[in-house]
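Here the complex is missing one protein chain, while the rest keep their positions.
Here the chain labels run A, B, C and D in written order, and each chain numbers its own residues starting at 1.
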């Protein structure tokens, strides 16, 4: 059985570490203490046997088996069933990974069912075992410590998302064409992060109201209030992320349009430049060609062509050629084709 | 009469299966049990006869006849009238199909009027007949089981929509031009799915409050609460779908703009390339043409053309030609026209 | 006076049809019944005389005179002043036309002031006269029936708007350039329809609360509740129309961008094609031209040109020409200019 | 002192018109009546002296001095401090001008401090002096009449904004390029108009609740309710303006894109046309040129060129030329270059 840790506590001190679930029940009775079982991805059968031992409600067990639950609190008689959606930021892939933690809180037991790497339940246990006064407050103290851990683990996620947004901003005003894909993907991540964190506000409110009503230890109440405060801060950040990303999307659209303007301006300039040059080449070709007509004329073999006999016929022809070419040059120049 | 199934139950066990509606009433009296009639698309007359037998309120009957009702609960005296909007995802056409289910819950009867393939009321009946303890709780238990079935059938729809969104994302960053039409169509489907599912939250709240007030069996209350939880999860998913599709639409707009930029860049490059080539061809034509002018001059038939008598006249002309062509070549090269 | 119909009812039955407003008051006293006057676009003076007769509050009269009121209920002592905004869909012009109906509900009288073609108050009167049991419930029953009529008349409007949206969708993915104007106009119509229908929810809630408090006949309460249900359905539809039109606007923007891409791609292709052809023509011109240069050279009249005396000079020149042209052809072919 | 009007009223009738603020206090005591002082842009010193005379709270005075307050009600002991943001539509510039009115309402005095041309406080005073029964109700009646005036003056603003929107619509589907600037400016105006009018709803609610609690004259209550109704209508209009302008902005974006498509289509067509013509000219040039090659060949001076001696050499050459040109023509025609 994937039983990570299993202990019985009395007055905040570990008094037994039963080897199996079956022994836990006896040890709890023997010491009159609180049992805390930490499970990791149990099989349906294993979960069923835990449920039977502690009389857990079948609807809670169904949820724990099916998974993909939203964060929530359900009360079944004197057993509280809490679902949390821990998250962690994977630095290498820059992706937020969401986990799922199910907690059964009974009068004298805590069962944690973890389905992902986060949260670090071991740290919570060590923190509580290092603080017997807190642990001695019983299952509610464990629930608080678990909530605190999950919420504390959200902070690096917020920082990671904030860093992603900063990178996207650089991309936005830099030259990265793929930025829309990134904004889109990050928006989905933020949306899922909101789905994980937003329900916690109401959950903690209800826990605080319950704690106030049942006169739970005042320090525990304050601790819950502290977690609640951190949740609110996280929720506000996530919300502002969504708004910033929305703006970034519109700004990106504008950037795309602006880049198009630049592209078009560049196209305009280049094509104008080329057109001017083609005009020049064509004009020069025409200018060079014009004298050829004169040469062709005086290359004709008519018997009667007076100019051919002129002694200044040749210079006259050359002068004609230059005149023709010069006239064309002048016309083209005037028309700005040269 | 489209009477799919018709049974009288006592203590959760089927004690009679009357052949007609008229006999049901007698059988119910005889056994002192609960009647459950399952109708499928009854005609107005059939519905009217049921209404008369069980004294159903005419406004409820009017709604059941007109159809296209929103999901809701109405109370008429001791009869509850419930309208549900079941849905199913048709894999072949990737379309969500919406149905309509009307339920009349009386002190000792349940009448279900189904107008579409979904939900699978037969499964609900089998589930309850297989759980006499639950069925023995009476009409409220049947209502719960119907609600549970309808809500459970929403899950494949959520998965189908999620899959459609994933496909749209692939289209978005792939090269499918038709993606805006798809996003648009899917948005309408999600909107209608929200219209079907959102009212269920308030409906279940009111049922839960009623159940608490009238001290309905605690397990039934918990079951309702479980359905309510699933509804909330579905509603949240549908809501995030809407936000994702909204983003997808904006991203698509950006993609269209980006594709335009690429198109324009490509146009720029191609037209630049062509322009350069035209320039080169024209320039070469001019270079080849230049010597022709020289040839034309020395092809003239003037009697007095001293060069023609020169013994090196011919090489001189060739040199002139090469010089002329070379000069043009140099000029064009310098001007980057070649 | 624009007095469409004027009757005194007792126990739901018409007992008098006074010819003028002045006589109504006497008839009401004589029969101890309820008066119902139906006015159509009365002049200020006519309205003033009604107000005096029935002691209607001057603020209500002011509203009725000024018109362009929002839907609302005001209570002045034992008189209720109700403003409704009926609507009808004009099929020929595909436009929603909004009307205005003012209702004064006193302890023993109903005064309806209609300012437009809709709603059909005559139908309401006929329905009630055909149901004396309902009409016998007094002014509240008349108010219900009027509300029911107005709300029932909203349904064809919803269908008309839905049809308009379907047409817009066709335009959207068809090739109609004018679709943005249509979306814009329809959005304004939907907005105004929402302004007409949304307040009805709160108005009916307040009427229902009043009816419950004053122990109004239970069936009348249920009828009000039924109207309220239909209103909610209409409001939801109008709301989804707004969202669909919003999406349609964005999709249209995308379509415009996509059409631009196609336009640009077409421009690209055509201009590329043309450029290639111009290149080919120029290249062929150059190839044809090259031999001319050779011909020109051997057309020169130098006395000393050894090739001219060669017996194979002519074929040699032809070979030179072919060689020159062939070389150009090869070069152009290699450079892909041909 | 900018004391516009200053009067003492008893039973709704003006009994004194003191020349200065100092005398007002005495006159009020002497007649046991209500004082109403109308100030226009008083200096800090003047305001301070009023405050001292009537013991106005320094925080209210501070607000009145600083100005640019939002619409609000503050209660200081038995003195009510009301800030209103009147507005008027300047037809010539099509701009909304916002003013500010401060009202101090004490048990037996009203002090109005006006900072802009609107509202027309003089009209209010005349209306009340013409209705002594209303004025006799004391300071609350004056407050009502001032509120009524301010709200009535909002109506032309609503009409002016509506007219601006209509003009923008014409621009939108006409050809005005400056429409985005106009939409933007109008949106800001609407936003500020909302800021001026929206708080009035809650203010009037609180006044109505106070009036109900302190059993203020029922007609005064109804009057307040009437103002409240008009405010709600104005607020709804302003809200719909914002939505319409939002749509207009998106539609304009689409129009810009559509105009771009037309521009591009025009560019496409023109450049295609030109390209075709250039191709034709080049092709014709090549066709004309081809015979020149033949002419050049037979213009060569080789001694041995058999064709030259042929008696049909000349027609043969002409035939060759025509053949060559014809062949090119055929080729070009086939390739669609002509």
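Going forward, a residue touches a chain if its C-beta (ideal position, glycine included) is under 8 Å from a C-beta of that chain, and two chains touch if they have at least 3 such contacts.
Please read all numbers here as calculations on a predicted model, not as lab measurements.
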item: Among D:41, D:126, D:188 or D:209, residue touching the chain not depicted; value: D:188
item: Touch criterion as defined above, residue of D:48, D:220 or D:264 at the omitted chain; value: D:264
item: Residue of D:57, D:115 or D:225 touching the missing chain in the full complex; value: D:57
item: Residues of chain D in contact with the chain not shown; value: 57, 59, 62-63, 69-70, 72, 74, 76, 177, 180-181, 183-184, 187-188, 191-192, 195, 249-250, 252-253, 256-257, 259-260, 263-264, 266-267, 270-271, 274-275, 277-278, 281-282, 284-285, 288-289, 291-292, 295-296, 298-301, 305, 307-314, 317-318, 321
item: Sites on chain A contacted by the missing partner chain, in the whole complex; value: 169, 172-173, 222-223, 225-226, 229, 232-233, 236, 240, 243-244, 247-248, 250-251, 253-255, 257-258, 260-261, 264-265, 267-268, 271-272, 275-276, 278-279, 282-283, 285-286, 289-290, 292-293, 296-297, 299-305, 332, 335, 337
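Note that only the chains that are shown with their structure count from here on.
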item: Whole-Å separation of chain centres (CA-atom averages), chain B against chain D; value: 39
item: Residues of chain B whose C-beta touches two or more other chains; value: 250, 253, 257, 260, 264, 267, 271, 275, 278, 282, 285, 289, 292, 296, 299-301, 305
item: Every chain pair in contact, whichever chains are involved; value: A-B, B-C, C-D
